[in-house]
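Yeah, one chain of the complex is gone here, protein chain that is, but the others are all in their spots.
So, chain A:
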Amino acid sequence: MIPACPLASLPRGEALRLDVDPPIAVFHTDDGEIFAIDDTCTHQDASLADGWLEGCEVECPLHASRFDLRTGKVDAPPAKRPVRTHEVVVEDDTIYVVPSDAPPNLPPGVTLKGEA
């Protein structure tokens, strides 16, 4: 379990990028739910934490593919593969992320630091 940040420091509508390998994006939706997904778009190297959060979806800031924060699924090209989703735990007013142990769907040209 990775501590992300105090709950109070991530207001609704905002996102946070965790510098783990690969990076994880944590979103606080306007409805008050908190989700964590891989931060890197599966199409090209872009940070989804910089994207456009709307409902339970985030739109990639570069090429506008939308990822469902609940399932990781993508709506339309250019991205084709889903992002991984991670479990979020809120305990003692702190947000924690439990990283998925599935292999990540990184875009071409992006590798894990450990494999670079």
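Quick note on the criterion: a residue touches a chain if its C-beta (ideal position, glycine included) is under 8 Å from a C-beta of that chain, and two chains touch if they have at least 3 such contacts; residues count from 1.
The rule is short, and it goes like this: contacts and distances are computed from a predicted model.
According to UniProt, the chain absent from the figure is "FAD-dependent oxidoreductase", selected among "FAD-dependent oxidoreductase", "Sugar ABC transporter permease", "Transcriptional activator ChrR" or "NitT/TauT family transport system ATP-binding protein". Residues of chain A that touch the chain left out of view are 44, 46-47, 50-52, 61-64, 76-78, 80-81, 108-109.
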